[in-house]
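Okay, so here's the structure we're looking at.
Part of the complex only, each chain left as placed.
For clarity, chains are labelled A, B and C in written order, and residue numbers in each chain start from 1.
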Amino acid sequence: MAFGPAAMGYDRAITIFSPDGSLYQVDYAFEAVKKGWTAIGIKSKSGVVIASEKRKAQSLLDVDSIEKIFLIDDHVGCSFAGLASDGRVLIDYARNIALQHRLVYDEPVSIDYLTKSVADVKQMYTQHGGVRPFGVALVIAGIDKTTPKLYMTEPSGQYMPYYAVAIGQGYYTATEFLEKNYKEDLSMEDTILLALRTLSATLKPNEKLTPNTVEIGYASVQTGIFLKMTSEDKNMYLQKL
Amino acid sequence: MAFGPAAMGYDRAITIFSPDGSLYQVDYAFEAVKKGWTAIGIKSKSGVVIASEKRKAQSLLDVDSIEKIFLIDDHVGCSFAGLASDGRVLIDYARNIALQHRLVYDEPVSIDYLTKSVADVKQMYTQHGGVRPFGVALVIAGIDKTTPKLYMTEPSGQYMPYYAVAIGQGYYTATEFLEKNYKEDLSMEDTILLALRTLSATLKPNEKLTPNTVEIGYASVQTGIFLKMTSEDKNMYLQKL
Amino acid sequence: MAFGPAAMGYDRAITIFSPDGSLYQVDYAFEAVKKGWTAIGIKSKSGVVIASEKRKAQSLLDVDSIEKIFLIDDHVGCSFAGLASDGRVLIDYARNIALQHRLVYDEPVSIDYLTKSVADVKQMYTQHGGVRPFGVALVIAGIDKTTPKLYMTEPSGQYMPYYAVAIGQGYYTATEFLEKNYKEDLSMEDTILLALRTLSATLKPNEKLTPNTVEIGYASVQTGIFLKMTSEDKNMYLQKL
């Protein structure tokens, strides 16, 4: 019987360090993220975009009714990859944070604070017993006053600011594509097109993005409002690819 | 001794990720679903239908008194496959949600919200220690104002909108049948007949649907009321198959 | 070392699914039921009967003082097979439910609701940690207004309506006998006799029912009252076998 170190027990119990300082449960939770549908976040001078694919795993799935991009508040949206039910719980939590902030301070929550609040919940689920980590990564994007913000939070509770980031099945290809093609001074339109081109790059040769299989959310520094794109607009952009 | 990865311990404790990011306990709970009696949900332009078989496992079972389709509120019904006692607990919960909504807001609960509430309870039972996941899938169908809605919730707490969906023993055959025969623009009558034909397709050659061994619930966009079909009506439809 | 799947650990911890979706602890609890004294429940057009054997395991046991059929309320009675101490706890619970119902609503509890309440407690003991399932099955029988009702609740918390049902050591033979001889339109007297004949069929060749070794409870649709039969009446019926 030849096992790698993972098999020696460090990876079975929650909240336990392995001899090399890893938390295997948290690493495994990230594996759940890598199985999710691909989502792309991009931040440019002009604004932020989140694009997320929707795969028709079963032909009778009502894909149109599935949401993959979620409005958290007027100025901020979010997508996720990983366990859908875990993602839902965290998005509910984020919306609550945003709502409470408006009620208490009468102004929109800062995206830094919002992201940190969600990440703190994730951290807590990696350090205390009796629970498992959240099997989900979130891309959070929006405009703080006139500053575009883009964060990705990991199952560990770590979050980082990015210029562009990809999560889910296509993250490897998408990241490579973004590293080659990203520029910070893109127009809003070009930022959206870059997101769609990145998503296209992750598809198999015979696959193609359609208004039904992609969701797009964006916010420009001018408006500061995070919007989900209509089917017509999606169509228009897809024809420009 | 040659074990697959499942045998190495990741599948025994609750709420633990395996190295590939799976939650085995949740997967196993789905196996309980696959052993249940078949239930079919269909959503068309005209309305929604749930059809569920009742198997006379023992000849002295009083099958007539067994319920497989449950009214949650005037406009929404539900069926399940899996552990009957788990299903009962969740249906009680759903009825409570619907009732509370009427009391607080004086209007029917939206089917999205209702489904999400039930699914949130399921998610919680996959992430916290000291409990097991619910071994049951629910088909929830109804009319939100004039929009037909059809959801299926999994033991993981994930739920998806469907045009048509099947759970239980016959889910594989039923799904195949539905993928071939489903159309969105069916009349209410044809929607009901499609559900019954799908259920028939899952039977063994010598088996036949009778008013005693099938339960049917439906709601048309005209009335917006979810009704359980009487024995006479069931008979009428069964003769049209 | 060759183990069946049961030996691989799925059967040791409470509230855990095995890879095929079973809850072994619940299955094992049912084994305790199969070791109990046989109890028979029958529902006919005329009423309901429960008959239960009492075995004189030790000659000095005061069998006459042992109860096997329990009054829950005026209109409903119950017997059990399995761990006697577990049964006692559930019967106390059922009596409480019935009593509270009378106090709050000033009318007898419906047998559906009563059975569901007991079964909900059983379900809870299969899903939460720190407890084991109840090792007992209950036969609950009575008259709701003028409708005869007969339920059997399993250790899983599942309950089903039956025309006739048997639990305990003799359940297999008794069920076979009932499947052959049951008819729905029996007089009250014939319903009682069928129950006794079924119980007789489960005895060893040299064994015989006596007023001391059988308990009988019944309720006719006319009176709607569940009664335990006196020794003289038992004698009378036993002579008609």
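Methods note: contacts are C-beta pairs under 8 Å (C-beta built on N, C-alpha and C of every residue); 3 or more make two chains touch, one makes a residue touch a chain.
Predicted model only: the values in this text are computed from it and were never measured.
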With 3 copies placed, total copies in this complex: 7
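The criterion applied here is as follows: only the chains that are shown with their structure count from here on.
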Could you tell me the least number of steps, going only between chains that touch, from chain A to chain C? 2
To bring chain B onto chain C by a C-alpha fit, how many degrees must it turn, rounded to the nearest 5? 50
Select the chain at the greatest separation from chain C, using centres from the mean of Cα atoms. A
Whole-Å distance, chain A centre to chain C centre, using C-alpha means? 55
Return the distance between the CA-based centres of chain A and chain B, expressed in whole Å. 30
Per-residue overlap in chain A, given as positions that touch at least 2 other chains: none
Chain A - residues contacting chain B, complex: 6-7, 11-14, 24-25, 28-35, 58-62, 65-66, 83-86, 88-89, 92, 125, 129-135
Touching chain B in the complex: which residues of chain C? 8-10, 13, 15-23, 43, 116, 119-120, 122-123, 126-130, 150, 156-165, 175, 178-179, 182
